[in-house]
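Report on the following structure.
The other protein chains are all here in position, but one chain of the complex has been omitted.
Let's turn to chain A:
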Amino acid sequence: MFRNQYDTDVTTWSPAGRLFQVEYAMEAVKQGSAAIGLRSKTHVVLGCVNKANSELTSHQKKIFKVDDHIGVAIAGLTADGRVLSRYMRSECINYGFTYESPLPVGRLVVQLADKAQVCTQRSWKRPYGVGLLVGGLDESGAHLYYNCPSGNYFEYQAFAIGSRSQAAKTYLERRFNSFMDSSRDDLIKDALLAIRETLQGETLKSSICTVAVVGAGEAFHVLDNETVQKLIDAFEIAGGEEAPAADPDAAAEEGGAADQGAAAAADQGAAATDQGAATEEGVAPMDI
């Protein structure tokens, strides 16, 4: 009855100037579990939330090493993500074979975006249902890109994709000003805190997240579970005061009383931020 006439293939425009199939593909990214990325001058950290489909399965891998200097975190259709990761790996290997040097991240991302764009312009194809956060290092420094199924790509200081990523984005938007000069360890900590924002109350454990780093003098690698758990424990203990500090709204509203029930306050803050950008106003300056 009310069937959409304009979404039967990718190349059909709606009268409003939209390509529904492409938008559906971008919707698939939003439904995948969250992935985040952030960078300093010298390092990029990628992180993701691991969601198992059922009690009986393990989760799917969402972070892939592409080369020593590049890695990706994906949200959306894992199968598409793996296809694109394989493509990126082979591009890096071929470049390394010809020039004996690492492929610049920006160039790989353009090639990837071109590949995704072709799928939006052929009636017999479908767009990739995956968003990729591509992090890497090249001669111009550390870079973080987001590749979208539409064939668009953007460079970011910090970004989050996938389900409930808005909470992580809000966290990152508040803090990104200091990221450029962050140390590697602070960057990882911010990555974990951003991941926590997407969990909405669920406690952050190393078993439900993956964190990976690439940086100057450090090839891309996924941090092992023990390391991640130690980091979480470290800031959960030390973070008695830090948790509210990371949420300036709560701190501003409650003043000095923010100390008590730190975790609860942080959770409320996160829930509030997810509902809209209104909390942005009157944000107190960070004091960490």
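Here, contacts are C-beta pairs under 8 Å (C-beta built on N, C-alpha and C of every residue); 3 or more make two chains touch, one makes a residue touch a chain; residues count from 1.
Methods note: contacts and distances are computed from a predicted model.
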From "DNA replication complex GINS protein PSF3", "Cytochrome b-c1 complex subunit 2, mitochondrial", "Proteasome subunit beta" or "DDB1- and CUL4-associated factor 13", the hidden chain's UniProt protein name: "Proteasome subunit beta"
Hidden-chain contact residue, picked from the options A:14, A:101 or A:177: A:101
Residue of A:23, A:68, A:138 or A:236 touching the missing chain in the full complex: A:138
Those residues of chain A which, in the complete complex, touch the missing chain: 97-101, 104, 106-107, 110, 138-140
